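For reference, the structure is listed below as C-alpha cells.
For this view, one protein chain was removed and the others were kept in their places.
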C-alpha cells in the first residue's frame, strides 16, 4: 500500500509497511495515528486511489492512500 | 441663458430664447414643458453650471442649464 | 485613476498597467463591459454613448472617491468610453486592488452599480429595427440600493 501525505503532513515521517490486519481507512488512520496523532483529527481527509472517501472504506495491497489536511487554494 | 439637452432629450427641438420672467429652474422646466411635456417628468434632473440641483434654484442670464434624463452608464 | 475615452481601449492592456502599479496587492478584480451583438432578440449594430462634457468626469471622480472611502483598497481604476462604439468594443473597465479579495470584489461591484444609475451617460443602441435609447433597468436601481 502506498501512503502519501500532503501539505503540512509532509513535514512528518513517512509511513512504514502497513500491517496486514489494517483493512480499512479508519484502521489505517488509527494505526498511523499511534505515532502521528495529528492524523486522527477529523479535518484530515483521506483519498483512496484519487478519490476522497466520505467515511470508512476498505483498503488493500496496491491501493494508494493520501492524507489531506484542510485545503488553502486560491 | 444656454439650455442643453442630453440623451433622449436631444431628439427634441432646441429651446428658444427664455422669457425674462423665468427666474428659477422649475419655472424654466414649466415653460419648456409647454412644448415638451417629457421635461416635466421628475425623473429629468437639472444641472445649473455643471452642478446637479436638488430642487428649485435661481437661474439668470449667462447660466448654462442642462436637462438630464435617467442615466445608463456602465 | 479615472479616464474618459473617445477612442477604443484594450481592457487587458489596462489590467497589465493596473497590476504593474498595484505592488503588494493580494487580489485584483477587473470588470469589462462590452457592446453586445444582440439585445432583446434584435441584432445590435452599434452603441452611441452620450455624455456631458464636464459633469460626467466630475461624477466619475465622485464615484472613485466614494469607493476609496468605503473599501480597503490599494488602488482603483475606472475607464469609460463615450462616442460611437461597435459591437465587441469595451464600454467600461473597472479594476480594484486590495490586500484581500472581498474588498476588491465589493469595490468593483459597487462602482458598476453607481455607473449604471449615477453617472451622466446615455446609451443609444442602433439595431436593425432602428435606434433605441436605453435606460437603467429596475434591477439596476435595486442594485444601487444595496450599498
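Chains: A, B and C, in written order; residue numbering restarts at 1 for each.
Keep in mind that, in the parts below, a residue touches a chain if its C-beta (ideal position, glycine included) is under 8 Å from a C-beta of that chain, and two chains touch if they have at least 3 such contacts.
Every value quoted in this text rests on a predicted model; they were computed, and no experiment measured them.
Shown chains touched by the undisplayed chain in the intact complex: A, C. Within the full complex, the residue among C:2, C:15, C:45 or C:68 touching the omitted chain is C:15. Within the complete assembly, A:66 is the residue of A:15, A:28 or A:66 that touches the hidden chain.
For subunit C, the residues in touch with the chain missing from this view are 10-13, 15-16, 19, 23-38, 88, 99, 101-102, 104-105, 108-109, 112, 143.
Hidden from this view is one chain, which touches subunit A at 6-8, 10, 47, 50, 52, 66, 68-74.
Simple rule for what comes next: only the chains that are shown with their structure count from here on.
Contact of a single residue of subunit A with at least two other chains is seen at no position. None of the residues of subunit C touches two or more other chains.
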